[in-house]
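Only one protein chain is missing; all other protein chains are in place.
Letters A, B and C name the chains as they come in the text, with residue numbers starting at 1 for each one.
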Amino acid sequence: MPTPEPIRVAVVGATGYAGAELIRWLARHPHVRLTAVTSEQSAGKALADVMPSARGKVDLRLATFDPARIAGEADVAFTALPLATSAPGVATLLERGVRVVDLGADFRLRDPQEYARWYVPHPAPHLLAEAVYGLTEFCRPQLRAARLVANPGCYPTAALLALLPLLERGLIEAQGIVIDAKSGVTGAGKNVAAEYLFAEVDDNLRAYKIGVHRHTPEIEQQLRPHAGSGLSIIFVPHLLPIRRGILSTIYVRPRAGVGADAITRAFQERYAGERFVVLSPTRAPEIRDVVGTNDCALGWTLDPRSGQLVLISVIDNLGKGAAGQAIQNFNAMAGFAEPTGLDQLAVVP
Amino acid sequence: MPTPEPIRVAVVGATGYAGAELIRWLARHPHVRLTAVTSEQSAGKALADVMPSARGKVDLRLATFDPARIAGEADVAFTALPLATSAPGVATLLERGVRVVDLGADFRLRDPQEYARWYVPHPAPHLLAEAVYGLTEFCRPQLRAARLVANPGCYPTAALLALLPLLERGLIEAQGIVIDAKSGVTGAGKNVAAEYLFAEVDDNLRAYKIGVHRHTPEIEQQLRPHAGSGLSIIFVPHLLPIRRGILSTIYVRPRAGVGADAITRAFQERYAGERFVVLSPTRAPEIRDVVGTNDCALGWTLDPRSGQLVLISVIDNLGKGAAGQAIQNFNAMAGFAEPTGLDQLAVVP
Amino acid sequence: MPTPEPIRVAVVGATGYAGAELIRWLARHPHVRLTAVTSEQSAGKALADVMPSARGKVDLRLATFDPARIAGEADVAFTALPLATSAPGVATLLERGVRVVDLGADFRLRDPQEYARWYVPHPAPHLLAEAVYGLTEFCRPQLRAARLVANPGCYPTAALLALLPLLERGLIEAQGIVIDAKSGVTGAGKNVAAEYLFAEVDDNLRAYKIGVHRHTPEIEQQLRPHAGSGLSIIFVPHLLPIRRGILSTIYVRPRAGVGADAITRAFQERYAGERFVVLSPTRAPEIRDVVGTNDCALGWTLDPRSGQLVLISVIDNLGKGAAGQAIQNFNAMAGFAEPTGLDQLAVVP
Partner (left out) sequence: MPTPEPIRVAVVGATGYAGAELIRWLARHPHVRLTAVTSEQSAGKALADVMPSARGKVDLRLATFDPARIAGEADVAFTALPLATSAPGVATLLERGVRVVDLGADFRLRDPQEYARWYVPHPAPHLLAEAVYGLTEFCRPQLRAARLVANPGCYPTAALLALLPLLERGLIEAQGIVIDAKSGVTGAGKNVAAEYLFAEVDDNLRAYKIGVHRHTPEIEQQLRPHAGSGLSIIFVPHLLPIRRGILSTIYVRPRAGVGADAITRAFQERYAGERFVVLSPTRAPEIRDVVGTNDCALGWTLDPRSGQLVLISVIDNLGKGAAGQAIQNFNAMAGFAEPTGLDQLAVVP
């Protein structure tokens, strides 16, 4: 089989945390040629000036994001930009024939009114119907032809991969789902605010946006088709003193007559052959199991005393929660094997 | 008013984490004279050899734990020993007239069969009926005359201070209570095991003993009198990469007709005048709010979308969760004002 | 002896890290009444809104810094303000009879030209001659009558306490002194910049301002009188992924014929009776020995292979390196015993 011609790839927003992780992965992808990297703040600098280990490996210069120029340089663009800043540029890229995987929030909600309720009025609502919600294991048939993929949020990725197989089979109640999520600081992006200073985060833990985090409607949107009328979830994120990783502890009630075996079977059958969903039936997965990888590790325990089913879902928020899943989606769009360029063990310790 | 004669105090198990914290507090207590400190591993050394900042402030030598000798040196003993090792020595201390605050697990469960089910056969079951469960805000009338106080576990302290005021008033359902607890490593004591190495804990998070942690029956025992027949809880602890602090996120369902105001009123009325329960009605408390103090900080949010009530309870596991509450109990036993020697702001940052 | 009338104290810059530590200590000082706290950013808020554990303990409201108003409310002011912003207000405070301990850099260098070379033109050069350089153990005779104390920088405090006793006695060469200093992030103040974000600092270490840090001339100024003509030092600070603490490893060459005994004797004699300099002749002190205290812990090793003398000097940069030493100076100014309000064991673990 001949080696495929490399695909020319741009990373828009290359100096944020997700952007840097995209470059880390893409620099080793055998079928990718990185051709453009953008940064509003560091435009003009060599990439290696802000990412020292790129020296000699990725010799590109950062530029501001000019969709027209990107269209001349790249076949596919990964866009990792702040809220509501992706959409206009993405529209131009698509018009000019560039396929886009967007890592921001702009194309995840299908309903522009819902978007407006949680964010701002949508800058490009005509694209919402087209965008594929890129939870890879649940959208594969649509990816091959997709022009625009909305890469899922980090919290939704962890929650949905745990909940969907059980809701699809009707094994758990859709009411009263509790998602207690804990995330490292890079989940908030490179946000230069006092609350993310080392001296404020180290040796601390805090819950935030209790019940009102913007990932709530994204999770609901994806669960609702499988939930019947009664879906109710409470989603509480917490900020951990770690750099990378999400661990979500999810509490659900099995439907009457559903035992541990049915739960185990549902996960094993749904994820048979999935390379990036790692089932851990006898040991609760930890964040370090997945740091630096594109894996989601899932564990589950049915507590006989309370009758509660406890799900543990773990991802690297920059891996399966951002750059990793984006590249997995890209591989599927391009017809490559999904693990291409993503096949790596966790960086432990 | 004349200055009271200092009380002679022993710390048994002085080189564990709770023991060290006891000494840190007691060294500044105006009515205490530290007279004995014990350590099986470091017996014979000066305390200052293992706790350098004690040099010139606490000039005692560590000895092995000999209850008879302690009885000659101390009026009150704080015992902070591993599981099932406290009880025999405590029995001797009591016989010889030493009052005891035990920071271990040996006297917390009233039912010796329940103790045997979760731990081992109880070494001194005849003392269980006498031991006062020392959640100070809920046991004050018994403390003045108590000979033996069982200082509550760290997780139970955080959970009970949040749940008891609501269950006492019948404001929440006793079924389906979810306690998602996150603790720093000192909660496990000075446990020299691979899983507590820096390289294993740093930048990691893991759930453990899902539904089977030994603090579960302790929480249940204290909630049951207020819960009617239907109590069911699920308690899931997580190990945080921090040294001190517990944050418990607790999910409960308010009874029909109970609104946010009733919840707020219950907390405010129950804890009016309490120095060590800090209510935080408009901001979720963080671990750093309480590190180095004897405070429990409580926050609550009624989520209108899901109908869930989210309680956040935060303590320093070595403070209100161990040494702090022990001294608060000691103060009540001795007739001192409870804040004596405990009045300190959080060590932040 | 009658209890002295409390001294009315203001903390100017109360919401920075040094300001918060001042309040933590002063709230427990038996002869102090906190009467004013200022913050430019949080003016109008209750102190407890930004420092939750102060609730019920320090019931003050933050105001902007108005020297005239402070003069009506306080006998002594601790000023902890950014560079070159202290001096004008301090001048007003002094004119109105308020004694000042300044924790900033404005009054540490005696030579206004040197100040201008490393900082900016000095805003109040007429005060430089009067300011006492407040390294307590070396300036005591001047403190009782001082109106203005320049509290030393954190790095200089650690370096000088190690070097001065040896240079005073002529035991070491003044040439080729290497000061390799490592500091926690609070040494930089509450600086909301990308380089101090948790994700940038955690699991990292970096040297900075090699040879050009502004504490260099401060160290030199204090060493020069004891160094003869040949003083030369290289000072290299490093940023540690910790919140508090400085450990300086200092490499010097003993003069011919000077052995380990002479070094030990110099430290023991110079610091005999000093409460806040803790000598550790047989074990290298660690940062955790001093966190939360006003101690400086000193260790030393004469390496027979290389002939180098290695000094280890450890402080809490917010304790002996800022708020602690400021209060020690205040105690000396007011005629209180120096440990008043400062007598506390390290917060370990």
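Observations on the model:
As a convention for this text, a residue touches a chain if its C-beta (ideal position, glycine included) is under 8 Å from a C-beta of that chain, and two chains touch if they have at least 3 such contacts.
Source: prediction; values computed, not measured.
Which of B:P241, B:P254 or B:G299 touches the hidden chain is settled by the complete complex: it is B:P241. Only one residue in the set B:E40, B:D202, B:E274 or B:D343 touches the chain that does not appear here, and it is B:D202. One chain is missing from the display, and on chain B it is touched by residues 17, 184-186, 190-194, 196-203, 241-243.
The omitted chain makes contact with chain C at the following residues, 176, 178, 180, 182, 184, 199-200, 202-208, 210-211, 216, 232-234, 236, 238, 240-245, 247, 249, 251, 253, 284, 286-288, 291, 301, 303-308, 310, 312, 349.
The omitted chain makes contact with chain A at the following residues, 17, 20, 23-24, 27-28, 51-58, 186, 202-203, 243-244, 275, 278, 280, 283, 285, 289-290, 292-293, 295, 297, 343-349.
By definition in this document, only the chains that are shown with their structure count from here on.
Ranked by how close its mean Cα position lies to the mean of all protein Cα atoms, the top chain is B. Separating the CA-averaged centres of chain B and chain C is a span of 36 Å.
One simple way to say how far apart two chains are is to compare their mean CA positions; for chain A and chain C this gives 46 Å. For chain C, residues touching at least two other chains, in rising order: 17, 186, 202-203, 243.
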